[in-house]
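Missing here is one protein chain; the remaining ones are kept as they sit in the complex.
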Amino acid sequence: MRESRQLRNRLLEEVMSIPVVDVHSHVPAAQPFARSLRDLLGYHYYTELAHSSGLAREAVAPERPDEEMIPALLEALENITNTAQYSWLIELAQTLFDFEGPRLAAANWEPLARAVAARAEEPGRARTILDRSRIEKVFLTNNFDEDLAGIDTAMFVPCLRADALVFGLEDPAVRAALEASSGVALTGAKSLKRALGAVVERFRGAGAKSVAISLPPSFVASVAGDREFKAAVRAALRGDDLSLDRQQALQSGVLFALAQLCADCELPFQVMYGALRNAYVQGVHQGRDLPHAGDTLHGLLPLLNAFPQVTFCLSVLSESQIQELNSYGWIFQNVVLSGHWWYLNVPEYIAHDLGARLQSVPKNKLIGYYSDMYKLEFGLAKFNMYRRVLVHVLAGHFIEAGLGTEEEALALSRQLLRENAIRIFRL
Amino acid sequence: MRESRQLRNRLLEEVMSIPVVDVHSHVPAAQPFARSLRDLLGYHYYTELAHSSGLAREAVAPERPDEEMIPALLEALENITNTAQYSWLIELAQTLFDFEGPRLAAANWEPLARAVAARAEEPGRARTILDRSRIEKVFLTNNFDEDLAGIDTAMFVPCLRADALVFGLEDPAVRAALEASSGVALTGAKSLKRALGAVVERFRGAGAKSVAISLPPSFVASVAGDREFKAAVRAALRGDDLSLDRQQALQSGVLFALAQLCADCELPFQVMYGALRNAYVQGVHQGRDLPHAGDTLHGLLPLLNAFPQVTFCLSVLSESQIQELNSYGWIFQNVVLSGHWWYLNVPEYIAHDLGARLQSVPKNKLIGYYSDMYKLEFGLAKFNMYRRVLVHVLAGHFIEAGLGTEEEALALSRQLLRENAIRIFRL
Partner (left out) sequence: MRESRQLRNRLLEEVMSIPVVDVHSHVPAAQPFARSLRDLLGYHYYTELAHSSGLAREAVAPERPDEEMIPALLEALENITNTAQYSWLIELAQTLFDFEGPRLAAANWEPLARAVAARAEEPGRARTILDRSRIEKVFLTNNFDEDLAGIDTAMFVPCLRADALVFGLEDPAVRAALEASSGVALTGAKSLKRALGAVVERFRGAGAKSVAISLPPSFVASVAGDREFKAAVRAALRGDDLSLDRQQALQSGVLFALAQLCADCELPFQVMYGALRNAYVQGVHQGRDLPHAGDTLHGLLPLLNAFPQVTFCLSVLSESQIQELNSYGWIFQNVVLSGHWWYLNVPEYIAHDLGARLQSVPKNKLIGYYSDMYKLEFGLAKFNMYRRVLVHVLAGHFIEAGLGTEEEALALSRQLLRENAIRIFRL
């Protein structure tokens, strides 16, 4: 199979050079890159895996000084050198900070820490990182009341994160923030919808290209009757404790109102389905959530059917739903399959999932990957991991399987990495 | 691995030449092959994928003339050239109609359309297609009241599709059709069972070798008490609106009665489990159903346990049930694993499923594949896709894995493609 190895190498070289659009990240526009090594090592993948491997949660607490936290963490990370997550750290350190070792340890972290701090002072650092990573644009995740001024839209694309709106309206602080940021006094369902409209309008004005939400397992989007929704909103505004039915009516009502705004404004709706929050109570910060096997996307059908004109970019968290999601993308005109999320962002899972997507779903409906990163540096390593899996799958499951030529494989790569995102989000 | 490549080529040549028995299709005996290109392009895989990729549903409506529908569809299909489904179309066009292009487009469809129309006039066309496809026999799917006269049983095997009997008896038209076709007046549970017996008897007389049904997700086959069944039948005959309990008693009762007839007549029962019907309301015709992740076959246990003497050929629609089904085939004497159905009929899924089946389930209990086709032409491309995956799995997961020799791999292929079906269905 010498040819096959050569084919892979040729494909890899090409695929590595394709610029990408990253449709989902948690990068803060004000400080998008690491100012310190701790900014990189503090990523929940490292703290949660170090904790899982045996490190006390306190060892990575924010108040611990670097000189204690970093060596303790690095010692624990020796237990995860086998993982893809660890490989991200090494690849970005090597590529962006000239780190030379294959392993980061107590003996060699200080020069790296100095390099991270020094590079952070270089002008245009964010652009430099993106260029080295061949990333064209990065979507942000912005809370509804976030100040969007000063976001550099040459690099970043704002995105309205709707979780607090759908799940937080029982909290008076959320309602107050919504009133303040929308300029609408909340008195009932009608004013709530006006406030949501004002939020979306403000986001559009700032260049937002999408609304996004993370839905818990078993979430059911019910077509809320107008009366039930009004009653639920009134109860929430009064500060009542809501019954489960009322909560459901409130949440679904807001979700549908947001979907209607997406329809009116031609914004795609990114839906990430299935994170069970705070399942592991002793876990580290951001390391407490889980997937939930056995779930079904069935609860989304009312939403998908009610808004055929809205493009829903769906991600799931559980392998038991991957093929179900594949089937949704296969028949629903308004469903796009997006990336490989979190616990499924592992080469083994990506390869199986991607193989099936490429073999059965229209190619214009596949957003290959997004980074989900908190600092720009990780985009490089995560997208490179994906590029390698993509090449592996294209060589074996597409070209070898007789589904297309090498040239078509490259055209497909460009769609998955860049072009579909540009078309779908109207960039 | 030059040897390995040679091994695959040798295996492929052999496996391609094995004649197959196709135990499940929707081919209409009266018009089993395409008379027009539209007969091929109208297959729901193409209309649903074209729609999914962006084509308006109306563009593929029956009333649209070919000159509009075909170019519109072909333009949309450019979005699915990556898929296995598309590869079926090209392979059959090339092999059966001397089509030369790798892609079907507005520029080249007319000669193909003429070729399809011309070949349709050739005498013995069905036989010619089957011979080119190395398909020996094709099972049909016949409604209980269908006229079975004139079916060419040299090529076709009738099969009683029981869905309307199990799920349709609340509909007066179904009851009337049952009375007419069975010659039995329905007055209660006893006469209903006599009518079912008459139907099965008529089918057997026409050469039927199987009963088949498609069950929805979460279906529970409860051992209906005789009294509950009688009451449910009476209520249905009266035209009452049935409670869920009554519906359940009626459906399970009919299902058990049919299983009893299978036992009496030594007919295998083909059960396809898990299609959620009409989930996508804006979908095209036959493009509205979905799998349902998270389901379990547990609800079939009462049926499987009640009829140890009936062979149940099971298929599932959801990847999350594949390994469960594997375990059923592993221990149940009366469970045969059958094919790779619909949304799972994708090389990536077939390979994983088949790998595990070959490594853990008795080889005499595996029906490798069926076409599920509506026109004979697709049998060629679908079975060829399966043959290629089979060779891939045999080379890597069977021979390389040390489970058997090349000769044994070929013997296994013959069992999966042909011999098991002949033995199990007593052909």
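Residue numbering begins at 1 within each chain, and the chains themselves are lettered A and B in the order written.
The working rule: contacts are C-beta pairs under 8 Å (C-beta built on N, C-alpha and C of every residue); 3 or more make two chains touch, one makes a residue touch a chain.
Because the structure is a prediction, the values reported are computed rather than measured.
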Touch criterion as defined above, residue of A:Ser36, A:Ser87 or A:Ser191 at the omitted chain: A:Ser87
Omitted-chain contact residue, chosen from A:Leu7, A:Leu344 or A:Leu380: A:Leu344
Of A:Ala198, A:Ala263 or A:Leu276, the one touching the omitted chain in the full complex: A:Leu276
Contacts of chain B with the absent chain, listed as residue ranges: 1, 293-298, 301, 304-305, 308, 320-324, 326-333, 335, 352, 355-356, 358-365, 397-398, 401-404, 408, 412
For chain A, the residues touching the chain missing from this view: 1-2, 4-5, 48-49, 51-54, 79-85, 87, 276, 279-283, 287-288, 290-295, 318-320, 343-344, 346-349, 352, 388
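Note that in this section only the chains that are shown with their structure count from here on.
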Whole-Å separation of chain centres (CA-atom averages), chain A against chain B: 38
